[in-house]
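One protein chain is absent from this view; the other protein chains keep their places.
Presenting subunit A:
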Amino acid sequence: MRFMLIVKATTDSEAGVKPSQELIDAMQKYNEELVKAGVLLAADGLMPSSGGIRISYPEPGGKPKVTDGPFAEAKEMIAGFTLIDVKSREEAIQWAMRMPDPHGFGQGEIELRQIYEVEDLMNTPESLEKEAALRKQVEEQKQA
């Protein structure tokens, strides 16, 4: 299953303050660890929202409203993401716990969100029935 580790924006990241060399090194080391474990799919940092654009649909069926950044409330925004492929929710949490504090001055926050998979969308009655039949077959083999 895939998880996105979302690094929340901070006042520093929004101000375009570059992270310390120490943090950059720690992040790099962490990413290497993810790569070596074969779980890293992608990781990127985002530029501050001052260069961002928001497209909203305030009226249902109406035209989109385009707003240029910056946007208020740093905590509601994201500064980067890391996409990992893991076997369980707990494994995702363990990996996220190993990520260095992305801020270091009290505003660091990482949010984990699971990504929809084929299986989530493929649990049709037919496929579930097929699976049940296979399970039965395995049970019978076990008894044999």
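Definition applied: a residue touches a chain if its C-beta (ideal position, glycine included) is under 8 Å from a C-beta of that chain, and two chains touch if they have at least 3 such contacts; residues count from 1.
Keep in mind that, in the parts below, contacts and distances are computed from a predicted model.
Remark: of the listed names "Cytochrome aa3 subunit 2", "Peptide ABC transporter", "VacJ family lipoprotein" or "RNA polymerase subunit sigma-24", the one matching the undisplayed chain in UniProt is "RNA polymerase subunit sigma-24". Per the touch definition above, the residue from A:I6, A:L23, A:I93 or A:I110 contacting the chain not shown is A:I93.
In the complete assembly, the contact with the undisplayed chain comes from A:A42, out of A:A42, A:I55 or A:A72.
Contacts to the hidden chain, counted on subunit A, fall at residues 33, 35-39, 41-42, 83, 85, 87-91, 93-95, 118-119, 122-124, 126-128, 130-131, 134-135, 137-138, 141-142, 144.
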